[in-house]
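All protein chains of the complex are present and in place, except for one that has been dropped.
All chains are identified by letter, namely A, B and C, in their written order; residue positions are counted from 1 within each chain.
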Amino acid sequence: MNGTIEAPTIEYALLAPLLVVFGAAIVGVLVEAFAPRYLRSAIHLPLTLLSLAGAFALAVWQAVKGVPTEPAAMGAIAVDGPALFIWGTILILAFASVLLIKDEEHFVGAAAAVPGSAEEEQALVERAAHTEVYPLLLFAVGGMLLFPAANDLLVAFVALEVMSLPLYLLCGLARRRRLLSQEAAVKYFLLGAFSSAFFLYGTALLYGYAGSVDLVKINQALGSVGGQDTLLYIGAAMLGVGLLFKIGAAPFQSWKPDVYQGSPTPITALMASGTLVAAFGALLRVFWVGLGGLDWDWRPVLYGVAILTMVVGAILAITQTDIKRMLAYSSIAHGGFLLIGVIATGHTQAENTSALTGLLFYLVAYGFTTVGAFAVVTMVRDAGGEAWHLSRWAGLGKRSPLLAGVFAFFLLAFAGIPLTSGFFGKYAVFQAAVANGATPLVIIGVVASAVAAFFYVRVIVLMFFSDPAADGPSVVLPSRGTAAVVGFAALATVVLGVFPQPVLDLAHTAAQSLFVR
Amino acid sequence: MPWLSTLMGVSVLGALGVTLVRNDKLAKQFTLVVSLIVLALTVAMAVQFSPNGDKFQFAETYDWIPAFGVHYGVAVDGIALVLILLSVILVPIVVLASWHDAEAGKRSVRTYFSLLLVLEAMMIGVFAATDVFLFYVFFEAMLIPMYFMIGSYGGAQRSYAAVKFLLYSLFGGLLMLVAVIALYSIAGKGTFMFTDLVGTIQDVTTQKWLFLGFFIAFAIKAPLWPFHTWLPDAAAQAPAGAAVLLVGVLDKVGTYGMLRFCLELFPDAAKFFTPLVITLSVIGIVYGAIVAIGQTDMKRLIAYTSVSHFGFIAMGVFAMTTTAGAGATLYMVNHGFSTGALFLIAGFLIYRRGSQYIADYGGVQKVAPILAGTFLVAGLSSLSLPGLSTFVSEFMVLTGTFQRYVVPSVIATVGVILAAIYILWMYQRTMNGPTAESVKSLPDLNAREKWVVAPLVALLLVFGFYPKPLLDVIHPAVQDTLSSVSVTDPQPAVPVAQEGQ
Amino acid sequence: MEPAEIIQHSGGAIGAAWLMIALPLVGAAVLLLGGRRTDKFGHLLGVLMAVASFVVAALSFVQLLGFAPGERRRGIELYEFIPGLAKMGLLVDPLSISFCLLITFVGSLIHVYSIGYMAHDPNRRRFFAYLNLFVAAMLLLVLADNYVALFVGWEGVGLASYLLIGFWQHKPSAATAAKKAFIVNRVGDFGLLIGIFTIFATFHTLAFDGVLANADKASSGTLTAIGLLLLVGACGKSAQLPLQSWLLDAMEGPTPVSALIHAATMVTAGVYLIVRSGPIFQGAETAQIVVTIVGVATLLAGAIIGTAKDDIKKALAGSTMSQIGYMVLAAGIGKAGYAFAIAHLITHGFFKADMFLGAGSVMHAMNDEVNMRKYGALRKVMPVTFVTFLIGYLAIIGFPLLSGYFTKDGIIETVMEHNAVLGWLAVLGAGITGFYMSRLVFMTFFGAKRWEPTAHPHESPAVMTWPLIILSIGAIGLGAFLVLGNRFMTFLAPAVGAPEEMPAFHPFSPTGLATLALVAAGAVFAWLKYGRAEVPALAPRGSFLTTFARRDLYGDALNEALFMRPGQWLTRLAVFFDNRGVDGLVNGLAAGIGGTSGRLRRVQTGFVRSYALSIFLGAALLAGAWLVVGNL
Partner (left out) sequence: MTTHYLVLSALLFAIGGVGVLVRRNAIVVFMCVELMLNACNLAFVTFARQNGNLDGQVIAFFVMIVAAAEVVIGLAIIVTIFRTRRSASVDDVSLLKY
């Protein structure tokens, strides 16, 4: 090479969804800077929603127009079938989360004000609001879109940070229980930074091994380069730490319960759905594309991780008394189930396709149900804000049967009862795993989900079979947005549970050509 | 005409309709009407069933989830038909019987009855499913309405019982799920249609594993010893009506599954495990009866008698002789009627006095002779007195089993003696002797309750003396099943040329 | 000579034989379903049905006589009962028709008698319903042409007996007795059932003609097994040792019940079963021997029990056991004994029913007092009862020329030829019979009044006395009619076969004389002890032997020690095991997981640094694992 750098080519059309979101985010920042306070939220909301919708539309157009078979932006970003599918999913989920955020109830007036201080009082009085929430969220979503599409580890790292940093902040902005919220923020931030350091170090080692951070090149190097396996293994492991941390797989799950519990519920919803989807997309790409040739080595490792994750998630959830914390553990358990799908790679492309299809379907099903569940959580409140403690949910089935019914339905979906989306999600993944000889893992999986069923059922028992507490929580009349989210999620859970075929087809076409190489 | 879909459709629509009706009384009547319509339709279907026609009739098959090779496939053979008949006959009776059950807990009456109809649809579906996956879906989904019926409308311990019931069955179901998936991918047919899957699994070891996956689920459902302990709790806590459907129909899915899936899909494994299953059944027969004798709670007692009876059924299924198989199938039907009657009449009694404990009764016969009389008839059917249909089935099961397994069937026959003890002793303690103070003012059966009991008793008597109509339908199906397992009945030592024997 | 072929038959009274069963069944149904509405005429309907069924039986009998002896086995197809197992069909042949006549005739009389006896019972209608039910079931039992249908009748009569013993169910003793009767019978049925299974496994049919005609083809081992199993059934139904204990308690039932079910008809079903299954037993030496032993043992046991009872009905019950013992003994001998067994069964039906009804009329007069020590000198106040009872008494002890003399003596003679030991034991039994029956008569009708002050004995109404009279006529003449000239044996031959040369009847055979002598001795001894001597109002403590007899030879004590107590213990154990053991395991597992969770969640300390540590270690673990796997 002779030092001259030729100008890179960038397929703006392909990246349009990304650019829209990021662009909107920057506009949002400008709005914060220049628009008068009373106008801001009036501008932000449509801006955010429109940008997300627009991005979604673009992604769809992209998919219709024909999925590119070449990585874009000089091989930095791969806009392929799975990526587009995941983009679509994330955008819908983000849209839903925004609808939840809409009623300011959730966010602190003045984050800088010390809880219980005069300033806070004042902030409340003048109904101050942190409208930065919207641009922050957009940045996070942008990161989420970029993360699974990143075709080289550097972009992946940047995307990781772009996704995480805004979330760190958003976690700390809860209006009520501010101490918890701030604590969540600190924990998430420190641990997140810690883990991303691992990710970066892993990147460095792999770079050292392959001489490039491009996933495809790394994969090619796997065969050719010799003698530096230690470098490779440790590097891959470090990379794994960073990714597994984001999905909250054991033993990297410890942040999840605390952060999910402390954060404002809409943000929890976004993290539990969007981040998880994004992280899995990235995990898949890194392991299937970057380390594809290494699967005989990483499969046993992930095998162990999956088992540990399912067991830890299922078992610890049993004794939880806080609804959000319980959902956090449940999402850990589901992370375990999803990992089964990651492991279920086979020898033929068809097998891999079916595994990927199952995984994508599971992500959609789980994401929608999760958003719905958290949306319901935002609606059950008492004097101190949302009623988190399970004992407060007793007898909800009598006070507001409809809401309780919907929530029960979501729980059954989590438990994977037939005729709900959750069942087909699990089924698709398990089937792929069995087909590729991971039957023992599946057996552990079903045992874990039997255990998991217990705590979902326990909530149903509380809501329906036990009598309401005298000063039980009241169910607020949902804002139109929240109602829409709950309704949509419920609908999705039913439809995917009864007629999964269309979405399965979609996922299948998306997974058809697997990831571009 | 798509009979089976119509049946399910009517009940589902009925369920929706009930939720829309505003007034409770109307809702009840509506439910009753719907269930009667379903009954009528089913009978209309049954008369068109030709016993010696194709194995599966009234078949409908549509793709449901091509990606998984899953179909919406329903059809009936003789076995399924009689079980569906059982279900649709029991539902209206249960509706009539639980007229006031739902009100006890100050909970939504409409929900109760709409759950009832949903359950009916699922009961029809689970027996009619010709697609293994569809069967599994119904198998699991059925749990939910029953779970709510027990949990919301049951007795003091209801939530414990409901959770235990759900988790126990769910666990079995999940194991079965693994087997279902494995069956699909090992068969490699790309379809879940039962008929296509029969005989695809050749390797015996594989068969054994898959068999276990299915069997454990069914053994929990049935329930077979030692997987039975959820039943007494569930049955004792459930409202009488729900208990009838639980023990009368839902549990039959277990034994039905053994006959339909365990035998036909995994014949070699079935033969391999027969000794084990027969042992469990025999233990269950004797053990269940002995434990029943020791019960102090009426509903628990009845539940344990069912454990004993399910032992008979499972034994009949795995004896693999035509007589035993047909007997077992008939047993499933009769047991539904007889235990149904027992539970309902016990329910009437409990509803009046407000206690499930045998000790709280005594001398009821004097104040409520009709109640006592019908209770006795139901009891006698439970101890399978000749002249009542249960005798026919039990006799067939034992005779058929004896042809192949002498010792087990002899031990099982001890159950006949024990049955006399638990039934008659309970009857004596509740109905005979000096009338207890607490029941002095007990009213006798009212018109509605008589209408509940009459059909059951009638069925028990009619099929007790003339089981032919049922057996003519059952026999070909059972023979077909056994031939696909490729077993033949043992030959007599002294062959006697007998016309029509 | 062998039994004749069965000929399919239709038409005539025999063709309508099913009416015999149907009529009383309808009666029962109407009375049970009709409820209070039928109270007024319930008893009349009951009687009508019984009589109607007798008429059918009589007509069928006449038609049967019309056929040549070799063609007197007529089978009637009704419908297919259990496809592949059995058809519902009837077999009208000399054997079954004799039973039909006995059942319907004596049954009708007892129905009539009951009108008076139950006059004051509020539930008389239900009583008649049950009686009709019984008659129907009993007729099905004897008319069935296969073992399944027979079993249906078999348990049907068991049910009727359960209902009738417990008819006064407000009395705990009655309820318990009823339950006991049913359960003990079930133990017998257990044997019968397995016998039937074996038959099916062997012949693949359960029809009599199929099985019995081919019995000789089966191995003697199989036949022995079947025979013994059938015997178990017979013991249960006919209160033979070791399943006798229920019969004495069964006396809790109203007296007509004791007369009809527990003396005349149901308890003889065992004998019917053995005789009907003759070919099987003839192929099984051992089985036959066991049958005879059971018979002898029971006839002695019953007699001994009879000697010690002060309760008039229990004394009679003991005697019933004993008499049935005679029949079983005879039936065990084979073709030579069948005729006598059945003949004695019929005559016994008459005179025992006669005496039971007599006892009933006495109780009726003494406001339901059953303790004979409270009777005495009743012959003056109730002459009809006395005379009829006396006839029955003479008949049973075998007073020359009365029924019992011919039939019982016939049995003893035959047994004597078959096996001397058994014979002499039978004779001994006859002697004891002489004693306890005399004791009973003397204590009841002779001696001084020992009545309760409240008692005002009087003769019973005509509706009760006429049946007595008719029955006593039977008790007088029937024996001679049947036995003389082997009339009955020749009649039965087509059904059950007969010995090669017919036994000649000689009135003063040594055995006969010995029997008479012993009986006389017994009677005299009884006279000395209870006729002439003063009978103490309270039973004296008596010797060990007396208590032994009073306690029913410790039969109940034995059952309690062997079955009841261990049973209760086992039950308690099983219940405990089920709750703690099986269920405990499940709940324990759940609790275990919960506990694990409770401990495990402590790991989530809430300290960032511990989380970081877990990540750090996790990373190390991951890298380590990877290195290991990678370098494999």
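Here is the rule we use: contacts are C-beta pairs under 8 Å (C-beta built on N, C-alpha and C of every residue); 3 or more make two chains touch, one makes a residue touch a chain.
Just so we're clear, the structure is a prediction, and the values are computed from it rather than from any experiment.
In the full complex, the chain left out of view touches A, C. Taking the complete complex into account, A:A184 is the one of A:A184, A:V312 or A:L514 that touches the chain left out.
Looking at C:P69, C:G221, C:P400 or C:G606, the residue that reaches the missing chain in the full complex is C:G606.
Between the chain not shown and the residues C:W466, C:W527 or C:F616, the one that touches is C:F616. Where subunit A meets the chain that is not shown, the touching residues are 1, 111-112, 114-115, 154, 157-158, 161, 165, 168-169, 172, 178-180, 182-187, 189-190, 193-194, 197, 200-201, 203-205, 207-208, 211-213, 257-258, 261-262. If you put the missing chain back, the residues of subunit C touching it would be 601-602, 604-609, 612-613, 616.
Please note the rule applied: only the chains that are shown with their structure count from here on.
Counting C-beta pairs in contact across A-B and across B-C gives the higher total for B-C.
Per-chain Cα centroids separate subunit A from subunit C by 79 Å. Among the residues of subunit A, those in touch with two or more other chains are 454. Residue positions of subunit C with contacts to 2 or more other chains are 590. Against subunit A, in their complex, subunit B makes its touches with residues 64-68, 107-108, 136-138, 140-141, 143-144, 148, 151-152, 158-159, 162-163, 166-167, 170-171, 174-175, 177-178, 181-182, 184-185.
On subunit B, the positions that touch subunit C within their shared complex are 164, 167-168, 226, 228-230, 287, 290-291, 293-295, 322-323, 326, 363, 365-366, 370, 373, 380, 385-387, 391-392, 395-396, 398-399, 402-403, 406, 409-410, 413-414, 416-417, 420-421, 424-425, 428, 431-435, 465-468, 471-472, 475, 490-496, 498, 500-501. Here subunit A touches subunit B in the complex through residues 357, 398, 401, 412, 415, 417-419, 423-424, 427-428, 430-431, 434-435, 439, 442-443, 446-447, 449-450, 453-454, 457-458, 460-461, 464-466, 500-501, 504-505, 508, going by the rule given at the top.
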